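All protein chains but one are shown at their positions in the complex.
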Amino acid sequence: MTDTIHARSDRPSRARRVLPARDLAQIAIFAALIAALGLAGPLNIGPVPITLQSMGVMLAGAILGPRKGTLALLLFLALTAVGLPLLAGGRGGIGPFTVSPAAGYLYGWLLGAFVIGHLTARLMPKYPFWPALGATILGGIGAVYLLGIPVMAFNLGLPLWTAASLNVAFIPGDLIKVVVTVLVAGQVHRAYPGLIARIGRPRNPADAGSTTGSASTTGSTSTTA
Amino acid sequence: MSSITFDRVSHRFEGAAASGYTLRDIRLTLTESRIGIVGANGSGKSTLVRMINGLVTPTEGSVTVDGLSVKKQAREVRRRVGFIFTNPDNQIVMPTVEEDVAFTLRRRGLSAAEIAERTARTLDRFGLTALADRPAHRLSGGQKQLLALAAVLVAEPAIVVADEPTTLLDARNTRRIQELLRTLSQQLIVVTHQLDLLDDFDRVIVVENGEVVADDRPAIALGAYRALLS
């Protein structure tokens, strides 16, 4: 057992970075988490195989918020595109981003993480269940399908409605992931407050444009080794 | 040796109650070559040493290193102060051993050849040359802490601060890291529960409930600490 003080990097430095070190680390850890979820392989719930990776996308938005969550996704996708086998099933490279019928879903993940993050930031610090569920459905299913289905239709040369109907089978699995995400995010926000700066409340004009929001989080937490 | 001063330093975490000080009114001038800091978990000693390189900012008062303000001249101070953490896993930031050591030297105006040369020299000094391309996660706990030490010393800081550097290591690796710390030419400030390490130190400071309760030669300060424990 060690008592570790987690530093705050909010000193009034001239060289205030757009992303302080702790934010960088959170983004990298979440990108790694999404990758690790892909390595875990699919779970079978009923007849539908569920990849946990897309739940990692929802979690990134719901736990890290719009900026850090979207960047974590961008980082994960960039590492996949350059040839690391991080997509569920050990796929990677530029194929899944361009010519694959599922290419649109990857861009949808990016949009989805942003939408979830943005809406979640308006629900902080309370994170009430039903609005959070709505936010996660909108981003995790709505935004993902919004980009996923047209690209699928285009790459397969199918009419839009046909492509859309092919997706119906995935909705139950996606809904399960949404519910799990909201329950998990709620618990995480209680265990580790301050991950997402609230937006939508009038802020002190002196604070506007500064990045203190993400840095001025919890003061102390102790890790148990 | 460098001179580190704590001038009426207090600290409490944001949102903590008015009485909830982590540190209260610390006044210290650290000039000795070997300084040990002891105290119970939660006594505030980790916060204290983190102020030396600005990882934690005092709520009141100020900390200076060789006259440089830790708050206002953070970059200069951090180049002077190397920091070793407890958990070796979480302080390795690059994928491989060599990359992690070289990482410390970036943005210091050194040429690529200089960086490579100094990295190679440091890896050699710590017996890590054979492991240069090894991914960090394939190292043993002792090797990881060795790497952490190498990554700090490659920049040749004037001061090395170590926060419980051996707490998570086994007995053999604890001895090895302690031996290495003893041989450093740098000013050394160590937070530790391994009291035997401190016997030949110049000064030992005992922290309890956010205050310095003893500050003396090891024999005397450690005596006071043992009395406090019992």
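Each chain carries a letter (A and B) given by its place in the written order, and its residues are counted from 1.
By our rule, a residue touches a chain if its C-beta (ideal position, glycine included) is under 8 Å from a C-beta of that chain, and two chains touch if they have at least 3 such contacts.
One rule holds for everything that comes next: contacts and distances are computed from a predicted model.
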item	value
Missing subunit (named according to UniProt) among the choices "Phosphonate C-P lyase system protein PhnG", "Carbon monoxide dehydrogenase, medium subunit", "Glutamyl-tRNA(Gln) amidotransferase subunit A" or "Energy-coupling factor transporter transmembrane protein EcfT"	"Energy-coupling factor transporter transmembrane protein EcfT"
Visible chains that the absent chain touches, using the contact criterion stated earlier	A, B
From B:25, B:99, B:202 or B:215, residue that would touch the chain that is not displayed	B:99
Hidden-chain contact residue, picked from the options A:20, A:66, A:148 or A:173	A:20
Interface residues of chain B (partner: the chain not displayed)	53-55, 74-75, 78-79, 82-83, 85, 87, 89-95, 99, 103-104, 106-107, 135-137, 151-152
For chain A, the residues touching the chain missing from this view	4, 6-7, 9, 13, 15, 17-33, 35-36, 39-40, 59, 63, 75-76, 78-79, 81-85, 89-95, 98-102, 155-159, 162, 166, 180, 183-184, 187-188, 191-192, 195, 221, 223
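Everything that follows uses one rule, which is that only the chains that are shown with their structure count from here on.
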item	value
Chain A and chain B, separation of their C-alpha mean positions in angstrom	35
